[in-house]
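Structure first, commentary second.
Removed from the display is one protein chain of the complex; every other protein chain stays in position.
Entry: chain A
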Amino acid sequence: MPIIEVRNLHKAYGSTVAVDDVSFEVEEGEIFGILGPNGAGKTTTVECIEGLRRPDGGSVSVLGLDPIRDRMDVRRVLGAQLQESELPEKLTAAEALDLYASFYPSPANPAELLDDLGLADKAGTRFEKLSGGQKQRLSIALALVGNPRIAVLDELTTGLDPQARRDTWQLIEQVRARGVTIILVTHFMDEAERLCDRLALIDGGRVAAIDSPAGLISRVSTEQTLRFRPSAPLDEAVLTALPDVTAVSREGAHYVVTGTGNLPYTVITTLAAHDVVAAELRMDQASLEDAFVAMTGRSFEPQIAA
């Protein structure tokens, strides 16, 4: 049975429709991604799950509870990390966790949580003195301190440097390993592809598709492209004869081979059989971004470097 069910969710602010018609289910223990460009309605959707907003239409169920009607029960089992939410400047990391822990019936041990999140040596540091990555980790810690069954993380890595992003991703995988179901809102393709078991592509307040990252990509194209420079002269026919290969072309000294199936293996073993080594080998596959473009008919907004 799904842990979260969203059915035909609709939410407008005045005449602006933020969420038109969104439905999806989240299974227990998975990392479910909500991916889409800025303004697609991602945040409004999760705010309805968190009980911060009342839907205008449709229904939301979290563990069989209504986030508005049963707000107290939902808040005890759902931890949230909000976009752009801060803490009082002079509050220390340990005090923040300790305070939030006191809000829940059976909280996690704040000291252990700080340790898990690599913040143990920052326990006595005030919020204003923490770096962006440390603030983000503290924010994740606050979302987890109530020992929630579900954690909703909104734009987790926006504003973080590449190393901090990778560290945060690793952290999310650890959280999932503890059995917490995670909803991850993001506009980063690489983040969604790396972390999510399944994801909903949202565009213009509607769900464009729901599938695993690989599933979404394979819907667009199963073609792969190999580009390489052969170490010795090579007869193109050797490659075109392979069943997996659909086309071979030349770009100067380089060959470009397109095909399906286990293309890299087939091509490289064939080359080896002819005593040819593929130098400067590069492989291209359709990406999640290609999938998004194909499914929504428009390009993903340029990502703003934060």
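Note that a contact is a pair of C-beta atoms (placed from the backbone, for glycine too) under 8 Å apart; a residue touches a chain by one contact, two chains touch by 3 or more; residues count from 1.
The rule is short, and it goes like this: contacts and distances are computed from a predicted model.
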"Transport permease protein", "RNA polymerase sigma factor, sigma-70 family", "Outer membrane protein beta-barrel domain-containing protein" or "Cyclase dehydrase" - which is the UniProt name of the missing chain: "Transport permease protein"
Residue of A:G57, A:P88 or A:G124 in touch with the missing chain, whole complex considered: A:P88
Candidates A:K11, A:K42 or A:R76 - the one touching the absent chain: A:R76
Contact set of chain A toward the excluded chain (per top definition): 50-52, 72, 75-76, 78-80, 82, 84-88, 90-91, 95, 99-100, 102-104, 142, 146
